[in-house]
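Can you read through this structure? Questions will come right after.
In this view, the complex is presented without one of its protein chains, the others remaining in place.
After this line comes chain A, so read on.
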Amino acid sequence: MKRSREKAASELFAALYPRLAGWCRRLVDDDETAHEIASEAFTRLWARWTSVAEPRGFLYVTAANLVRDHWRKLERERRAVRRATTEAAVTPHPEQADPSVRLLVQSLPERLRVPILLHYYADMPIREVSVLTGRKEGTVKADLHTARELLRAHLRRSLDHTL
């Protein structure tokens, strides 16, 4: 019993960890943070293994929350640095390999961010997103539509700015 559970856990880890960590890597600044977030999501999953029905969804939602917390922490740190030093002296953080994704998703309101992260970045179908977020499928579709419109406008603005 214990051995089969251990085997299932090992298989789940092998199947999902690289992808989850890669998903996190796209949203944070470095590999180490991505590993930390993915590991924490797996730890939380296995700490309550018996009560989680859908491990994949649980992992991604947990990771999305952890990423959000990480962003908030970064923002607080940045504000503190800004307060401590003059604004001009602070150089912006070195951007990651794919900054646009994070910046775009970060620009979304909280309510729209999770469906976008789960649907587009974690490849979850709308049905699954609706189950995980506790919203109706129609609501999820509407949220995704609104998020896309916002992102499109944001993208257009940034393109105009660069041109």
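Things worth noting here:
Here is the rule we go by: a contact is a pair of C-beta atoms (placed from the backbone, for glycine too) under 8 Å apart; a residue touches a chain by one contact, two chains touch by 3 or more; residues count from 1.
As a working rule, contacts and distances are computed from a predicted model.
Chain not shown in the complex: UniProt lists it as "Cellulase", one of "Autoinducer 2 import system permease protein LsrD", "Putative secreted protein with C-terminal beta-propeller domain", "Cellulase" or "ABC transporter substrate-binding protein". Of A:7, A:82, A:111 or A:148, it is A:148 that touches the chain left out of the display. Of the candidate positions A:31, A:54 or A:77, contact with the unshown chain belongs to A:31. Where chain A meets the omitted chain, the residues involved are 9-10, 13, 17-19, 21-26, 31, 34-35, 38-39, 42-49, 98, 100-101, 104, 116, 119-121, 123, 125-126, 141, 144-145, 148-149, 151-152, 155, 159.
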